[in-house]
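What follows is a single structure, and I will ask about it in a moment.
Only a single protein chain was left out; the remaining protein chains are all shown in position.
Let's look at subunit A:
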């Protein structure tokens, strides 16, 4: 029983890294994704093309490769980041690209008439985006964003290749040392609980934004 408790505490430690990567990535990638979406829709061809290229790279290569690149390749050209920062950089850039495409689709799903109505009422472009378009976009993008967010929970486990002691790596270490499979069970339960909480949270958000 005591051994079980020790295992639990060790894994709680590991979950800290997991949670940190999850929350920081989400907090950074959402606004960055929105910026990228606006850039992608920009009438400045150069901006739009650059963002398109960025999205292509991020979606076209494995996240694992991107992690390895930031961690091992950047130091070769003199950019050396602390472990956690390297992981966060790769995660944020990757997820922002996915969010950007979700937001772009969401913005394009708002009928043109909404912009025209706002314009004929004298509203400026920033006012139109902030007050009229984005609130409608949020409602449209909530389900796909929820999907990506749940993916992120599980993708955090990829940092094990950077030798960071996240939840899954701690679990594996204990399993290998003790020949006891319960840490895997704990890990599974942890991911499931997080996913459950997120699903519940997004359901609430969808209800809130879907009230009209």
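Points worth noting:
Just so we're on the same page, contacts are C-beta pairs under 8 Å (C-beta built on N, C-alpha and C of every residue); 3 or more make two chains touch, one makes a residue touch a chain; residues count from 1.
Simple rule for what comes next: contacts and distances are computed from a predicted model.
Per UniProt, the protein behind the absent chain is "Polar amino acid transport system ATP-binding protein"; the candidates were "Polar amino acid transport system ATP-binding protein", "ATP synthase subunit c", "GntR family transcriptional regulator" or "Small basic protein".
Checked against the full complex, the candidates A:60, A:82 or A:113 give a single residue touching the omitted chain, namely A:113.
Listed residues A:40, A:104 or A:139: the one in touch with the omitted chain is A:139.
Mapped onto subunit A, the interface with the missing chain covers residues 111, 113-114, 116-117, 119-124, 127, 131-132, 135-136, 139, 209, 211-212.
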